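Report on one structure; see the data block that follows.
Every protein chain of the complex appears in place save one, which is left out.
Going by the order they are written in, the chains are A, B and C; count residues from 1 in each one.
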């Protein structure tokens, strides 16, 4: 399918926004301005961008511990996201969640998640609700190669298949589960092969090619909307950073790291845009600069936002 | 491979022994002599018989809630088994376990199990011990079609594959998970197809053909002993009774039930034995009669065994 | 009022809410045509059809986990776990997902879901099919825990649990399923967090719930004949807990016996004893006592299971030991 200029430029803007957000997060964490654990999406920007471009506001996603890219791509507000990383009252979760739990239910974002694999049952349930309400919406579960070894992967894909739910399982195979390389935690090369076990389609794409990701996701999501059930989409990519900030990633072979850095999805789309004459280098640099300014503004917003009142610890446990 | 006379007659003896044990269990449960839940193996005798014929005393099995056939085939003592069903002190578990928890660790029987799918991690761990001790032993996990949808199936097969463990996963596909037909709980016809997800071999055989079961199990177990890792073996059969005694199985289509009753694995082996002239009908009837006598003796043993002393509730919680 | 069994009352509660609210649905193993392992859901499939009463594979993690997503997306799931003993297969989905989603999201999510599951011993079902583990659930902020001990409470608490906007563990007792009683018809809700004085007395307070309530009521009749007048407080919901009702009764009687079916160590009786030792200490004119099973798994043999379980006789003994 042909993607038009607006679409491709929107991909570009989204990817450089994620890149800018995560690059700043590196500095802010190092500077001690972000507490707790931070898992960055650097290098994987094309996946969330391509997938979420197929989704409406009314569709759902379930994210992971490495969730910033998913949230930005689903329309998350950068100020509220950054403020949450800072633990401020203006954050998405009023400072109660942090990076691992950012959510915006109104945007269909059912949360980052600190439990590997926990998003799959949640997305399965959201998809069930879409089918039950017959509202034409779908749900997407993002999860990693490591998560594909968990209980919840098996039970979710099997149930989604049996119930023919409008859900797409997007496996972000970045080659690593913390220090454990994919070949050391599972004996499949293409995780999409696991779809066989559930009688659903499985497809693997280059996760650093935003257009390939979009096309695969679009087909799977359209299939889901048609009522033909779930699909497993594997996007192969690479985790640029350590597992979380603070992990130097010493277990990575520098050669592999180099190779993958060279496959940076952003210059790749950039070349494409220039070739198609959809934009000049100067115009693209302007988009990038604008994104960086947005992030600076978000940091300012977060930094100037109030700290929570200690009494707040007691609220929001139960709805009444 | 050619099975000799002794082997085939041993199969026959084992199958009619299971048949006799379970048939009596039907009566005893109806008569109120067996408390709790009883899940019977009637119709599935060929599976445990064919699989356990490949095992040594030093090998391990992890069984299920439908475990009588596995125990008998692995060499379980009929008196101790029946006494356990009766809840007597002479039972395998001194009356503390009952049908769902009979075990004989000395025979490598790591227990029936009340939790569906719980035997798979246990067999995986026993296989790890065999590999760790380099003692050439293997482990077999029996489980049902319904159990193949559980968390533990996925995590066990993946770990066993990665660690190349000497374990064989024997799926007893009897068509039902309580009232849920296989087609209603999973979208695969051959459960052995799920092996793809772990990069291990998967094979499906007629579970009512003891020779086919033996040959498939033998190949898988030899492979495991050689150090080539796990195999998933699906044995297709049928649950003759309701899920447990007391369930009339009204959800079964009588036509299917009839068809499967006609596939009774015992007459099938009997025909074979007669054709091969390994035995006369009279000789086979003698084997059957002898088995029935053994069961009668076991019932007598159980019935005459003492009830536990109430104080016994407090012992065996911790080893010291 | 209508005579029905505890099982029928649970079903009636589900039916009333399913008729009232199209967003309520039921999912679990064998809950559809089969009617559930204990027949509790019998007839609901015929009445509400395959869209609202669904069988699941044997996949506890996604039975509870999908309910979290469905609830967050606006439905009101009733997820059945066939035995409470199987909650170990889906604890993460309950305690890290369902229970915490609202708080982690800064109060911006609602997770209205009920996990319905039977507990309890007494049928020779052995160690993995007979347990009571309610104190686990009471240790999870964000979850409510409901344990009806009569048919009327079974219906009223079911309706309240379904209407509640939070995850609720609704734990029914296998031994109570056939027990009959008078049950209000129609939309009868029992508020969560309101204890019920099941027997008014003056000499000693017994706090108990679920099946043990019935045993305590029987024991109290016998004790009355012997001149001991027992007050029985049934909290009905362990979280939220009606502390005032417990403290008020102990303030009246000065003596507290807690009877439950969980093993003693870290059973919910410990929490109730602690509550009274903290906030009702001056009311007490005798040590608090707990009557529970011993700290062992549940044995299969009916004789051993009988030795394991609190009984009317043991309750009578435990009460008489106060005097």
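In this text, a residue touches a chain if its C-beta (ideal position, glycine included) is under 8 Å from a C-beta of that chain, and two chains touch if they have at least 3 such contacts.
Since this is a predicted model, take the numbers as computed values, not measurements.
Visitor: Of the chains that are displayed, which are in contact with the missing one across the whole complex?
Guide: The chain that is not shown is in contact with A, B, C.
Visitor: Based on the whole complex, identify which of B:97, B:207 or B:265 touches the chain you can't see.
Guide: Spelled out, the listed residue whose C-beta touches the missing chain is B:97.
Visitor: Looking at the full complex, which residue from A:25, A:103 or A:147 touches the chain that isn't shown here?
Guide: Going through A:25, A:103 or A:147 one by one, A:147 is the residue touching the chain not shown.
Visitor: Among B:17, B:73 or B:124, single out the residue that touches the unshown chain.
Guide: B:124
Visitor: Using the definition of touch stated at the top, determine which of C:1, C:200 or C:274 touches the missing chain.
Guide: C:274
Visitor: Touching the absent chain in the whole complex: find that residue among B:111, B:144 or B:242.
Guide: B:111
Visitor: Which residue numbers on subunit B touch the omitted chain?
Guide: On the subunit B side, contact with the omitted chain comes from 60, 62, 91-97, 101, 103-106, 110-111, 113-115, 118, 120-130, 132-133, 139, 151-152, 154-156, 158-159, 162-163, 315-320.
Visitor: In the whole complex, what residues of subunit A lie against the chain that is missing from view?
Guide: Counting over the whole complex, subunit A touches the hidden chain at residues 35-37, 87-88, 93, 95-98, 100-101, 113-117, 146-147, 149-151, 177-180, 184-186, 251, 307-308, 310-314, 317.
Visitor: May I ask you to list the residues on subunit C that touch the chain which is not drawn?
Guide: Counting over the whole complex, subunit C touches the hidden chain at residues 85-89, 91-96, 99-100, 103-104, 126-128, 133, 135-136, 138-139, 141-142, 239, 241, 262-263, 265-271, 273-274, 276-279, 281-282, 284, 286-290, 295-297, 299.
Criterion: only the chains that are shown with their structure count from here on.
Visitor: If each chain is a dot and touching chains are joined, what shape do you get: line, ring, star, complete or other?
Guide: Graph shape here is complete: every pair of chains touches.
Visitor: What is the identifier of the chain with the smallest separation between its Cα mean and the overall Cα mean?
Guide: C
Visitor: Calculate how many whole Å lie between the centre of subunit B and the centre of subunit C, each centre taken as the average of the chain's C-alpha atoms.
Guide: Once rounded, the distance between the two centres reads 36 Å.
Visitor: So how far apart, in whole Å, are subunit A and subunit B when each is placed at the average of its C-alpha atoms?
Guide: So the centre of subunit A lies 45 Å away from the centre of subunit B.
Visitor: From the C-alpha centre of subunit A to that of subunit C, how far is it in Å?
Guide: 40
Visitor: Enumerate the residues of subunit B that touch no fewer than two other chains.
Guide: 149-151, 184-186
Visitor: Could you list which residues of subunit C touch at least two other chains?
Guide: 56-57, 59, 61
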